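With one protein chain held back, the other chains of the complex are shown just where they sit.
Moving on to chain A:
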Amino acid sequence: MDDTNDTSFVVDEVSNVIKESIEATVGSQSYQQAKINTWTSNIVEAILNSLTKLNKPFKYIVSCVIMQKNGAGLHTASSCFWDNTTDGSCTVRWENKSMYAIVSVFGLSI
């Protein structure tokens, strides 16, 4: 049991990391054009740092989309060619009154 925890992608753990990072960066702020670049970079970098600290033999891809709430529709899809037993992904959709944030993390074992 311990072995699989160290070498496979644990979705719950990563999901918590993502949520904490979004809350800490954007929390209850309103959409601001000037800050959006900093926000996306901070969210993504914070998540990557936390994932690195987990010390697992994984390569990570973290992607963040922040969109202003405007009534427009948005769809995201991903497809992967990897090893299903060890690799995994986690996508978190978050929103507040003025914007949406969609963060995806992909973990691929070495």
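Methods note: a contact is a pair of C-beta atoms (placed from the backbone, for glycine too) under 8 Å apart; a residue touches a chain by one contact, two chains touch by 3 or more; residues count from 1.
We adopt the following convention: contacts and distances are computed from a predicted model.
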Subject >> From "Dynein light chain", "Protein-tyrosine sulfotransferase", "beta-aspartyl-peptidase" or "DNA replication complex GINS protein SLD5", the hidden chain's UniProt protein name >> reply: "Dynein light chain"
**OP:** May I ask you to list the residues on chain A that touch the chain which is not drawn?
**Re:** 31, 33, 36-37, 39-41, 43-45, 48, 51-52, 58-83, 87, 89, 104, 106, 108, 110
